[in-house]
Structures are given as C-alpha cells and as structure tokens.
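As you look at this complex, bear in mind that one protein chain is not there, while each of the others sits in place.
We call the chains A, B, C and D, going by the order they appear; numbering starts again at 1 in every chain.
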Amino acid sequence: MRRIEVQDLTKYYGDKLVLHGIDMGVGEHEVVVLIGPSGSGKSTLLRCIGRLVPYDYGKIFLDGVPIDDPALAGNELPKRVGVVFQSYNLFPHLDVLDNITLAPRKVHGIDRDVAEARALEELEKLGIADLADSYPDKLSSGQQQRVAIVRALVNDPEVLLLDEITAALDPELVGGVLSVIRDLKAQGMTMVIVTHEMGFARDVADRVYFLDQARILEEGPPDRVLGDPEHPRTRQFLQRIIEAGRL
Amino acid sequence: MRRIEVQDLTKYYGDKLVLHGIDMGVGEHEVVVLIGPSGSGKSTLLRCIGRLVPYDYGKIFLDGVPIDDPALAGNELPKRVGVVFQSYNLFPHLDVLDNITLAPRKVHGIDRDVAEARALEELEKLGIADLADSYPDKLSSGQQQRVAIVRALVNDPEVLLLDEITAALDPELVGGVLSVIRDLKAQGMTMVIVTHEMGFARDVADRVYFLDQARILEEGPPDRVLGDPEHPRTRQFLQRIIEAGRL
Amino acid sequence: MSIVSTVVVFGLAALWITSSAHWPRLRDQFFSWSHIEESFPDVLRGFWINMRVWIISMILIMLISLLFAALRALRGPWFAPFRVFAVLYIDLFRGIPAVLLMLLFGLGIPALQLPGVPDAALFWGTVALVVSYVAYTTEVYRSGIDAVHDSQRAAAKALGLTQWQTLRHAILPQAVRNVVPALLNLAVALQKDVALLSIIGVRDAVREARIFTARTFNYSSLIAAAILFLIASIPMARFADWVTRRDQERRLQRTM
Amino acid sequence: MSIVSTVVVFGLAALWITSSAHWPRLRDQFFSWSHIEESFPDVLRGFWINMRVWIISMILIMLISLLFAALRALRGPWFAPFRVFAVLYIDLFRGIPAVLLMLLFGLGIPALQLPGVPDAALFWGTVALVVSYVAYTTEVYRSGIDAVHDSQRAAAKALGLTQWQTLRHAILPQAVRNVVPALLNLAVALQKDVALLSIIGVRDAVREARIFTARTFNYSSLIAAAILFLIASIPMARFADWVTRRDQERRLQRTM
Partner (left out) sequence: GDAAETTTTAGGEACGPEHPALHEQGKLTVATGDVVFPPWMLDDDPAGGEGFENAIVYELAEELGFERDDVVWVRTTFDEALVAGDKPYDFNIQQFSITPDRAQVFDFSDPYYVEEKALVAFPETLPGEVSTLEDIKGLKYGAMIGTTDLDYIENVIGATDVQVFDELADVFLAMEGKQIQATVVGLPTALFATAVQVPDATIAGILPDSEGEDGLGMLFEKGHGFVSCVNEALATLDAAGRLDALATEWLASGGEIPRLTK
C-alpha cells in the first residue's frame, strides 16, 4: 500500500477546471516531483492532498484511509502530512521559536520547554539555531524558508508536501535550501515536491509527473521524463527552460 | 572615447557604503554584464548611471560629458539613456499604448498619431501588437517586461540599462524576453545588463564585471570570468549558483 | 437553526422593552405615527437642505484637497511656505470639534461683516464643513500619493518626465485610485455631519425635527429624521464598503 | 525665501481681517483675554469630563468591536445569527447622525425607565458614543482581518490549528497590527465627538463654554474650549500620523 494514493481527482475553481482525472501515488520513502507550466494545477494538487482546499470528484487516501474519513478529522491529517509553501507563510508577529512551537504546543499539547528544545535541535541541524529569537522579517528569504521547513518537521510528519520552496529565493540561497531537502531524502522522508529547478528535480526525484492544463501528461523516472520525454508538450516545456539558460 | 565612463564612483545610503571606487566603462555597441551577490550594489550602480539616485563621489560621463553637466540637464539624459527595471514599473492606470507613448508625447512633443504608429511598430517586432489596448495587470509578467522594453526603446536611447529584467519572470517566460535582448545586441545597441542568468550572460556579454560588497572584484571576457574566475569570491559565487541547479 | 436563534434573541429583547411600564409612553413619544406624519413634510424639506449642502461641499472638498495635496507633494523651496501652511491648517482644523468649528464659523465670521462676503449661516456653516473636511481629505490624498511606489517615480524620471508631469500623469491618477474607498467613507461621514448645521440655526432636517419637538414635546420627528438619514446613507455606506472590499482584493491579488 | 512669502501671505490675511470696521468688536467678543480667563476654570472642569468619557469609551469600543469582529470572522452556521445582527447593527448605527443618536439615547432611553438600568445622561451619552463607534470600529477590525493574507490561514490549517486557534494565534494579532493606524485615527475623532455630550445636558467643555456665552453674550469661552481641544488632539493626531506613515513604509518594504 502506497502512503498517498490519488484517484481520479477532479477540481474546479468556479467554472474553471483546474485538476482533471488525476491518478497518482507516492510510496513509502519515495520522493515524487511535479513539474509543469504555470497554472497547470501543481499547487492545487498539493493543496488537495493536504486537505487545504476541497475537491469536487475522486478520492485521496493516506495509508489507505480517505482523507475525509472521520479517522483523519480535525488535526489528525495535519499531524501526519506537513506542508511547506513557496512564500514560507511564517507568522510575522511571532519570532522563529514561537513560529515553530505554535503547533506542537497548541495542537499536540507539548510543553513549551520540550517543544522549544526540539525546535532548537532542528534549527541546529540546519545551522540557524542562532536565529531562534529573530522575527521573520529580519531573516533572509533562504533563512525564512529553512524556518518554514523546520516548522513542518517538528510536527513529525510522515509525508512532506513542498510547493516551489525555492522559487522566491535569491539564486545564491537556493542551494542551501535544496541541500536540506536532499538530507531529508537521505533520512527516508516521503515527499511530494513541486519545483522549477530541473537540476534538482533530476537529482532528488524517484519519479517525476508532468502536469499540463489540469492533466498528468507524463510520468516516470527523472532521467526519462526530463532527459527523453515522450510527450511533445513536455519536450516543448523543457526546451523553453533550457533556452532560458537553465538546466 | 567610450560611451559611458564611470570613474571612482562612491555612494552611501546613510552610513552604509554601497558603491566604493567603481571604475567602469562601456564602449560603443558594447554589452557589459554585471554579476554579483544580492546587495552588492549592482542596481545602485545602474541607477547612478541613469541619474535616478545621487552619488557622493566620483564622476560619470556620457560620451565624455559629465551627467550632471547642464548640457544633460532636464530630460536630455533620459532621452539618451533608457532604463528597464526588474519589476517593469509600467503605469498600471495606463494601457500599453499610453504607457509607451507617454514619454514621446509629453517629453519629446511627438504627435499622438506618430507616437502610436511607432509604438505599434515596435510592439509588432516583439510579437505583442495585439496587446496594445490591454492594461498591464492583464498581461503575463513576460508580456509586461516586453512592454517595458518597448517603452524604453521608443525614446530611441543610445544606451540601455537593464536591471535583472528576467528575475521576476516565470521560468518559461524568461527565454522570450532574453531573445529580445539578443536581437538588440545584434542591432548594435549599447547595453549595461544586470542578470543572474549565467547562461545568458555568457552568451550575450562582451565583458563581465563581478561586484561584491560595493567593489568590482573582477572584470573580463565572459568565458574567463564565468569559466575560470581569478578571484576566490567569484569562484564561490559561481559554485553556489551551480549547486542551485543552474548554469 | 440560525434563523430560529436570531428570532429568539430579537424577540426576547423586544419583550424586555415593551414589558416596561413606560413602553406605551415611549411609543407615543418616539414612535407615534401621527406625529411622524405631521412632522414629515417639514423634516423632508430640511433634508433637502442637508442633501444640497452635502453634494456641494463634497465637490468643493474633493477639488480643494486634491489641489492642496498636489501642491504639497511638489518638492523644492518654492513650495515650502505652502507646506508650512498645510501643516498648520491640518493641525488646527482636525483638532477642533466640529460642533465648535460650526459655532465659530457660523456665528463669528458673519459678525465680521467682511466686505463682499455673504453672511448667511447656511453659507458659513457650509464653509465650516468644507474647511474641516479639507483637512482630513488632504491627508487622505497625501497617504494615497505616498502609497504610490517610489519605483513609479523612478520609471517616470527615467523616461524624462518633469516633476509636474510625473505627478500629473503617473502619480496622481494612481493616488486617487488608491484612496477612492477612503474618500467614499469620508463622503458617508459628511452626509451625516451636515446635520451639524442645525446647531447654528440652519433649518435642516434635524433642526426641523427639533423645532417640532420643542413645539409638541414629542420626539417622533427625530425618528422621522433618522429614517431619512438611514435611507440616504445605507446605500452609500454599502457602496463604499463594496468599493473598499473590491479595492482590498485588487491589492491582495497584486501582492500575491 | 519661503519664510518671507509665508509671512507676506499670513500678514495680508491678518490685515484684511483687522481692517474690518467690526474687528475691535469681534476681538472683544471672541478673543477677550479677561473672558477667556474668567471662563477657563469652568471650561477646564468640563474638559476633564470629556477626557474621562473619551478614555473609558475608547477602551470599551476597542474591546467590544474586537469581540464582534472575531465572532463575525468565525465561519459555520452557529455564528450566522450573529452575522445577521452585525450587518443590521452596522447599517443602523453608521447611518444615523451622531447628533440624532445622542438625542435618542441620551434622552429617549432614560425616559423608558427600564428596570435595573441607570438613567444618568452621562451614562447614556457615553453609551451612544460607544454604540456608534463600535459600528465603525468593527468594520475597521474586519478590514484588518480581511487584509491578513489567506496564505496565513492556509499555513495555520496545514499545521493543524483549529478555526479558533487560527483566529486567536495567527489572524487577530496581525489584524490588530494592520489597523492600529485606523484605530488611532478613530480615537482622535472620538476625542472630539465626546463634545456631543453637551447636547444632552452634560456639562462638558463645550457646554460650559456655551453657558458662559449665554450668560455674558461673549464668545471667548468657545475659544478657550477650542484651545483645550487643540492641546489634547494635536499630539494625538501627530502620533497617529506618525504611526500611519511608519505602517505604510513597513507595508511598502514588504511588497518591495
């Protein structure tokens, strides 16, 4: 049984079809990368899996349990599925430590001391323990994104959903954040990653999905999808990115 | 005589030294690329050349005339030096055509008909003539940036200053804008370009300057500066970008 | 569910009020239909004065403050005296309660009998409103100008536009658009502050209502006036809210 | 240069006024130092009432509206009746001129003689102010809540926070911070609207000044009251401006 199983998922925003008949799965310890042009529905797919937006048709399972099952109601799903956003979405009025310990304390009922010790430990691992008392707007974008990752990690999720977590970073800062993700992969974290960094995608992905206009057009190991895509639309997409001087 | 000559340029923001003893020159038909980490002063240097911010020490010449000379007072300099910004800075309350023809009509006193004909011609060249009546917020970021380039071009500048004009674009849209710049180079436009797209830099630059912490650390042809940098800081900077999956 | 509880809550409140021994008396004194009917023509006539003063002063306020704000936004020593004046003006006229301003203008200036100046209370009361609101509105415009991103100035400068052209073609149109919600809210507030004219004896809706009250010792005419104001202001306020919300969405979208 | 022209302009205006044949009389009636001195103790005593009412009602307004706005922001059918109530409430109390509201509350409700309800004019006048301002302030808070980006809700939801926790820990602190300038400006406005208490017989600064005027037929006491209000409001208004500007800069920086 795969950890995450998406079956025939369909979603509209108003009249607009945003996801259409998506079938997808993520195995234990697997890292799945979603690529595709802007507006193809990648973020929406992640949000559906994280139950952050409702969907119209189809099913999503976490370890075989539908995510709208009472067994996953309330904060049961969020405990097990962590999300990191492109724009970090740190709480600007809380310092780094409070940002990270808010959920452990309020959702999991962990004591402040314990939660903070754990948070510091994780911050240490990413080399930003000295920023514990800073407020988000005093941090560089790369530092903010690392805090956001720690905030998701202290919930001990079984699955991490990462949505273009480097898109808003200055080029020099991208590397640092991506290496955090590489480490997580090495530790066996199950992840679904949306990214435009093709080099990174090839490096980290076990499997790649290519989305275009609400549909999955292509799926497979990164070498094949990125190196020798079957679908003309995929080829065109990659071609454009190469032209732009990347890859 | 080079078109642009910067001598010992120094600038502070408050107490902060932002540019320190910058010497730089741009020859006729030459394309100079500035690279360097965030905050190194690249944008400020461009702004000084475009006389958009005052500087504290040193000299800047356009065709041998100091830019603060009465001969270049008023709109004389802006007529000859065009600027394109990272965030396009289109006027949101004007449609594309009005954005482009505002300066020709108000600054150069050209008739509306003539100005519009010229604008449409330039838009045609970039393949976006059909957007003439749209408002900026209805355009994709790539389209907006192309309009910003046209807006600078209809002033018939002798020199173009381009500040990270692709940094805010979706990856797929970067290629289109960069190819516009390649065409301009082919037509012999003198340009100073700030960019993080190393592939593009290597492709388009006649000469590359590497800035770090308010100083120029290295200068030379792109193959050498980007391929085999002398300065350890340049090597480190390029290394990081490579790690981030680029180049 | 929700309807039920709403009805229950409102019903209980109504019961509490009408159970009071004085309710019949209150009803007669405040909600007497015959008195409302009787006072209505006078109150309505007064209300036309409110509406006319409102529209005229609104137009004046918007134009004068725009001029003030534009002059203030210009840099350079030539405009310094104006900036000094603006600061003094705003401090002074934002700091004095409208009631006092109305008394001082409506009664004081006519007494001056300046040559060539009309001396009707209506005129000077309107001036008091305009003078007071211009102080607020200039600040609103200024905040709208400040909110236009500096990069817009930079772009205009890079294109060679002069200071005045930049203001006229690049900054002001955006500034005005920025503050449309705030201006609408000021217009809604002004609609009601026009009622202050009643203090200096202008026979607007409130004054007519109070005259009726003084004559009959019955307060239903005040309810008549309140109803007229509600009819005028609810659509205005709703419209202002709608514009404010749409504007906020537009902003959010842009940041997103 | 700039000082010269300022002086010239103001000088000309002063000349124009003082050249009026009625100036000496006006000076005596409006700017008589002895009358200002004589009325000052009474006006000042009244002004303390203004200040006390201001502070108490401000605290009440801030708290009640925050509660209203929070309840309104909660989703789900349970809170529907409250949302209905809020809409009615806001329409009603934003739509009626403060003068009218003051008369209806300050004189009407005590006449009801509801059991267990105090009947002092000061009490009901304060209630009228609170009721009226809560309508505005709730809207301000709501706009602050709306302005918190939805992504913050998404982040809180993704962390497993409940609706109430999200509101309490993620949304409201940011919402309040968003609207601090608007709240301060309301506080400045309230400071002056407290003067409306004078209409229902409370002997605040304006009422004391008017009593003096009626007694002596001299208007200088109104100037005394105006000066007191200016002393109180200029620092407040300047502070509000400063906070507004700083807040706007903060916003701009963030968007940049």
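By our rule, a residue touches a chain if its C-beta (ideal position, glycine included) is under 8 Å from a C-beta of that chain, and two chains touch if they have at least 3 such contacts.
Keep in mind that what you see is a predicted model, and the values were worked out from it rather than measured.
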item: Shown chains touched by the chain that is not drawn here; value: C, D
item: Contact with the hidden chain (one of C:Arg52, C:His149 or C:Arg203); value: C:Arg203
item: Of D:Leu107, D:Val131 or D:Ala195, the residue in touch with the unshown chain; value: D:Leu107
item: Contacting the left-out chain in the complete assembly, out of D:Leu74, D:Ala120 or D:Ile231; value: D:Ala120
item: Given D:Arg142, D:Lys192 or D:Arg210, the one touching the chain that is not displayed; value: D:Arg210
item: Contacts of chain D with the absent chain, listed as residue ranges; value: 22, 25-26, 28-29, 103, 107-113, 119-121, 199-203, 207, 210-211, 213-219
item: For chain C, residues in touch with the removed chain; value: 25, 29, 103, 107-108, 110-113, 121, 200-201, 203, 210-211, 213-217, 219
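Rule of thumb we're sticking to: only the chains that are shown with their structure count from here on.
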item: Centroid distance [mean C-alpha coordinates] between chain C and chain B, Å; value: 48
item: Centre-of-Cα separation between chain C and chain A, whole angstrom; value: 50
item: Shared interface positions of chain A, touching two or more other chains; value: none
item: Pairwise touch network: line, ring, star, complete, or other; value: ring
item: Set of all touching chain pairs, with the criterion as stated earlier; value: A-B, A-D, B-C, C-D
item: For the chain D and chain A complex, residues of the former touching the latter; value: 151-152, 154-162, 165, 169-170, 173-174, 177, 254
item: Interface residues, chain A side, partner chain D - complex; value: 47, 50, 52, 74-75, 77-79, 82-83, 85, 87, 89-93, 102-103, 106-107, 137, 151-152, 155
item: Sites on chain B touched by chain A in the complex; value: 37-38, 166, 170-172, 174-175, 178-179, 196-200, 203, 237, 240-241, 243-247
